[in-house]
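One chain of protein is taken out of this complex; the other chains stay put.
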Amino acid sequence: MRVNFTVNGRPQQADDVWEGESLLYVLRERLGLPGSKNACEQGECGSCTVRLDGVPVCSCLVAAGQAEGRDVVTVEGLADYARQRTQGEGEGTSLDAAQRWQAAGGTDSRTGEGGALAPIQQAFIDAGAVQCGFCTPGLLVASDELLERNPNPSDADIREALSGNLCRCTGYEKIMDAVRLAAARQSEGV
Amino acid sequence: MDFLRPASWEEALAAKAEHPTAVPIAGGTDVMVEINFDHRRPEYLLDLNRVGELHEWEAGEDTVRLGASVPYTAIMERLRAELPGLALAAHTVASPQIRNRGGVGGNLGTASPAGDAHPALLAAGAEVEVASAARGTRMIPIDAFYTGVKRNALQPDELIRAVHIAKADGPQQYSKVGTRNAMVIAVCAFGLALHPATRTVRTGIGSAAPTPVRATAAEEFLNAALEEGGFWDNGKIITPSAVKRFADLCAAACNPIDDVRGTAGYRRHAIGVLARRTLTWTWESYRDARRTTEGAA
């Protein structure tokens, strides 16, 4: 079957989709967006978390056909999504924004000090919340949505919001640090 | 496999009538796991996401008509006053991501004894609104809905439209035991609702019998004990022996198995503890509410 939907603001079409395929599979294998991760495919790890019409869901449990006509944001689009949220939607692309977008190509991956990352992405790097990184995309999408809803979460709020995202490397402490850091930077307008 | 995408409830019923083997998929949190792990290859998947009314609820005088696909997140955040037991149950469902997709219709359709909503529905009192193209709508009392392990009273051509749940007329509680502090399937679960209006209590037990069950003997005992002691009127603390007897009867209502999640013995034991604790919590709330009311009067 054919499925049409929007991913990270761009219309996408997938053809010859097997009816049992998940949204996760279509993103990863048909649309060239493997950022959402395939760790468990049973809704028990959160590493495939995407925003579906704004709502965080496990894309492994969304049938591809259910995404028809809907709006998906993946980790690949998180920086843009966060930027649009900050600037308000529908303003078009300012010259400033366009220049920042270009800067994304020149991100210095040696130090992780990139210019075009969402605040939560930068915070994960800075706080040491990334080890193997396989859980990271899902955690970023979930954390970003938490801070959108609740700019000053308590530790218990952070733990509850991220309780659907497993991490096997970090013991979560640096992830907590990263979310606290992003919240603090957000409140200081950094 | 065919993917059916009805745009309306009527189309969905027509599709189900035409393809009675079609597997309805809404939140996908059960069905997609089975597909991903090759446990199931239905001939037809019937997507209910486009049927808008399934995502809506209406609060009436006495009941809430809860659309089958209203996500658990909405239940726990927006129906806490009307459906406190179910809201607590919703909060124990899996993870935030799953709560954003899954709804009570899926729990009912799968009818797993471990479904988190069942004990709350049993305790609150509910009717399941199902419909078919051929015979229209019928209401199935929740007590008659679960017919066996992962079996329910639905006919092959029927779909779950909504569940009508009695609005809380008193305190309700819900507790679930899992071996992890989040994102866990119930080892066992217990729901309790006080119904001061009818001077009754209702219970629900999950994961401790082939189907979700009520502890009817425990309810009858407690109803009688509360009546006898005038507790509904005097608001006194329930005597510990009565609480213990209630807990024991709840434990006795279990018919559990040993499995990888827990032993039968543990499940029975834990249901007893949960019954005692939830009765204590709800009765405290009842007394608080009474005191507040009396204070105001």
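A and B label the chains in the order they appear, each numbered from 1.
Everything below uses one rule, namely that a contact is a pair of C-beta atoms (placed from the backbone, for glycine too) under 8 Å apart; a residue touches a chain by one contact, two chains touch by 3 or more.
Convention: contacts and distances are computed from a predicted model.
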Undisplayed chain, where the name is taken from the UniProt record, one of "Molybdopterin-dependent oxidoreductase", "FecR family protein", "Transcription initiation protein" or "Putative ABC transport system permease protein": "Molybdopterin-dependent oxidoreductase"
Touch with the omitted chain, as defined above, among A:Gln12, A:Asn38, A:Ser59 or A:Gln186: A:Asn38
Sole contact to the chain not displayed, among B:Gly52, B:Pro156 or B:Gly265: B:Gly265
Candidate in contact with the missing chain, chosen from B:Arg5, B:His91, B:His164 or B:Arg214: B:His91
For chain A, the residues touching the chain missing from this view: 18, 20-21, 28-29, 32-42, 44-45, 47, 74-76, 78-79, 107-114, 117, 121-122, 124-126, 128, 130-137, 140, 156, 158-160, 162-176
Those residues of chain B which, in the complete complex, touch the missing chain: 36-38, 88, 91-92, 173-185, 187, 260-263, 265-266, 268-270, 273-274, 277, 280-281
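FYI, only the chains that are shown with their structure count from here on.
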Approximate Å spacing (C-alpha centroids) for the pair chain A, chain B: 33
Contacting residues of chain A [partner chain B, same complex]: 1, 18-20, 22, 41-44, 46, 49, 55-58, 60-63, 65-66, 68, 142, 160-161, 163-165
Complex interface listing, chain B residues touching chain A: 1-3, 5, 25, 27-29, 31-33, 35-37, 41, 45, 47, 49, 94-98, 100-101, 181-183
